[in-house]
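Every protein chain of the complex appears in place save one, which is left out.
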Amino acid sequence: MKTRRYGIIDRQKRRMLIPFLLPALVLYGAITLYPGISTFYMSVMDWGGVGDPVFIGLDNFTRLVRDPTLIKAAGNTFFYVVVGGFILFPLAITFALATKSLRRGKLYRFLILAPIALSVTTAALLWKFAFNPNFGFVGDVFAALGLEALSSWEWLGEPSTALFIVVLASVWHGIGIWMLFFISAIERVPPELREAAILDGANAFQVFRHITFPLIWEMTRTLIILWIIQASQAFGFIIAMTNGGPLGATEVIGTYLYKQAFVQFEYGYAAAVAIVLSLVVVTLTVISRRIGRRGEGVEY
Amino acid sequence: MNTARARWAVAAGAALALGLTACAPPSTDPTPAPTAGGLSGTLEVVSYHPENTPLYDRLAELAEQFEAQHDGLTVEITFGGGPGMPPIMTRYLAGDAPDVNPTLGGQCPNGELIEGGLTYDLSDALKSDFGDGGTWEDAIHPAVRSQLDSWVDDSVCMAPESVTVIQFFYNKKIFAEHGLSVPETIDDLIETAAALKSAGQTPFAVTGTFAFYMQLYWDYLMLRHVGAEAYTHAIGGAQVTREPIPGERPLLADLPGVRDAARDLERLVSDGNILDGFRSTDFTAAQMSFFQGDAAMILMGSWLVSEMADAIPEDFEVGTFAFPVATGGAGDQATTIGGVQGLSVAADAKNPEAAIEWLKFIGQADVQATYASEFGAISGYKAAPAPEGFEAVVDMLADGEMQMMYFGLLGQSAEIQAAIHEPLTQLFFGQIGADEMVTQMSQRLDAANG
Partner (left out) sequence: MCGSTTTRRPAPTRVMSRLVLHLALAAYCLGSVGAFMWYLMTSLKTNTEFFSESPWALPADPQWGNYLDAWNSGIGGFFFNSLYVTVLSVTIGLFISLMASYALARIPFRGSQALLILFVVGMMLPAFGALIPLYLLLRDIGLLGTLNGLVVVYIAVQIPLNVFLLRGFMVSMPRELEEAAYVDGASPFRTFVSVIIPQSMPMVVSLAVLNTLNIWNEFVLALVLLPRSESYTVPIGLLGLAIQAEYSAQWVQLFAGLILTSIPMLVLFAIAQERIARGLTFGGMKG
């Protein structure tokens, strides 16, 4: 009886299939998927943007494993994703917890969120100026704090520190929204659980470790995947802030891809790089999901 | 004046275009020759600069004048999108380019565009009457005319709008204060720098974030010590000479004079000769440091003064001098490095007749004279007056030689660019010495050229 009723409903619902799927499929197919698929086609071609592409098999791919700039860029991308993630997530969670428990929390939240209101490339351009040794204010701040060595350091001019500064600047710019997601997750943790734990004598860290964290873990996993997808394709902020320099220290796959396609007109090669980037994203995503499953995801 | 500088190649936040076969390859049919007669329809002209800027307004004003001369013609101005002009490049590749486009980097458009037949060949038009009793070609300075030819075939890819030359700018007050005169040889320059430094004044402002501008120093030293042809040949580019260079491509390290050039560079840029913090100083900030008196000299294009007009202190006195000569150097001592800010017509332009007329109109003496007086532009045309302070440059254009900016490196592959730029940057940053730089450049050029 029950199954039959489902059968009728399902049949009714199936009539909705086409009208429900069609708008998304048409738009997605024409505007996202089709250009994406032609990227695969391009990757086996030698094409400079005009004229007929020439089939060259896997030459673009064998070229990229021998391309020292790309290999360096891949390492930098990994650094950006991993170091950025390790700064972003703990900080965002800390901000979420701290602003929730403190008075004036909303003011803090507003100020942490505020940088997102600045457009990405312009914010990057202005950070470049802030770090300028002659006209920026970062050196002045260190000097005022009495940190002479730091005030004369060329943060963006030294290959050893430039990438780290770019990571910090982009985390500064975007962290607010990640904090908001964690606030909402923490709000959903039933207060009774925390109170019970506190009555049992748990300290704040223990409450977080054993109550809050397991309950927000599921959402954290999704956010980590979002971060990986977003960070591994990052380029706008970096192009505007350092353009990949000094000496390639901040070149990531995204910026390299942009330069190959748009400055060098090496479309075929750029397509191959784009595909490798997609593979990297997929791999990182899968790995992070695996790791995530080992964690203690608790439904609530 | 600051239009279309080489920065496009590495521009901040420009777009990315990954071409696709799926779009129809643009037609490579021979373009029909423009027919005589009245102009009509619409002419689309690209402005490098956004609306509400003086250079955009200049174009708009010229468009009105042009429309008044040609009843029935409408001129539309399109903002190119800044560095790299991604919207325009996309339209080229999509086969829908605007009629008239500024060229970038002081040279013909990207080789791919010419190779693909996407720029209109102006060689016939250049033979046409210019309205001053001679042909269009005759009206152009010879040193400028030679830069209008395509890199890859016999076509003419652009007509001049203005010319930029690379030279030293110096702070007259600082020079006077220390009793210094304009250096004539490279040794003089190094001594001048030493004198300034010992008096506590930083000699040079340099941007360390843009390798092409650091390359200007190296290019000049190679030009003076080695010579344009041998250097170009070693880079692997026939683009600049426009014809194959006879003989086998030499190794950079084997060129006579290359080590003198490298050692001079090391002496020029080391020992605190360059402004502190230059590694992370972009071109705007470097230029500003010069105008603030933080550095006494800057090697820069002739656009410098008009570009910075808004931020130059009122009492600043700027002087210029040509890059000094290498005493006994094997290269070219009188040649200047420079570029032509040109206008090209798209091969599939919707209104090629009007486009060509527009290019001629831009070259008219009165238009060029206004450009010179209001924006400090150096004209590529013989009839136009020299802007104040650039008289010597114009004399040089009339009878001298001009060497293409960056020795054509803009049009080369990323590998070849890196082969020059990375060792060069390392020398500027003090990480390697002169000999090591030459060795690395030579090896990497050889590898990149296969």
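Just a few scattered comments:
The first chain written gets the first letter, and so on, giving A and B; residue counts start at 1 in each chain.
One rule holds in what follows: a contact is a pair of C-beta atoms (placed from the backbone, for glycine too) under 8 Å apart; a residue touches a chain by one contact, two chains touch by 3 or more.
Keep in mind that this is a model prediction, so the values were computed, not measured.
Listed residues A:Ala24, A:Val65 or A:Leu199: the one in touch with the omitted chain is A:Ala24. Only one residue in the set A:Thr39, A:Ser151 or A:Ser288 touches the chain that does not appear here, and it is A:Thr39.
Residue A:Met219 is the one among A:Ile56, A:Leu150, A:Ala202 or A:Met219 that touches the chain not shown.
The residue from A:Ile56, A:Val83 or A:Leu125 that touches the chain not shown here is A:Leu125. Take subunit B: the residues that touch the chain left off the picture are 2, 5, 12-13, 15-20, 22-24, 49-53, 78-79, 81-83, 86-87, 90-91, 93-94, 96, 282-284, 287-288, 291-292, 307-313. Mapped onto subunit A, the interface with the missing chain covers residues 9-10, 12-17, 19-21, 23-25, 27-28, 30-36, 38-39, 42, 95, 98-99, 101-104, 106-122, 125-126, 129-130, 135-137, 140-141, 172, 176-177, 180-181, 183-185, 187-188, 204, 216, 218-219, 222-223, 226, 229, 233, 236, 254, 257-258, 261, 270-271, 274, 277-278, 281-282, 285, 299-300.
Please note the rule applied: only the chains that are shown with their structure count from here on.
One inter-chain figure worth recording: subunit A and subunit B are separated by 38 Å, centre to centre, where each centre is the mean of the chain's CA atoms. By the touch criterion given at the top, residues 34-35, 38-39, 41-42, 45, 47-53, 69, 121, 124-125, 128-129, 131-135, 152, 154-158, 162, 235-236, 239-240, 242-243, 245-248, 257-267, 270-271, 274 of subunit A touch subunit B in their complex.
Those residues of subunit B that touch subunit A in the shared complex are 9-22, 25-26, 28, 84, 86, 89, 92-93, 110, 112-113, 115-118, 208-209, 275-282, 285, 288-289, 294, 413-414, 418, 422, 425-426, 429.
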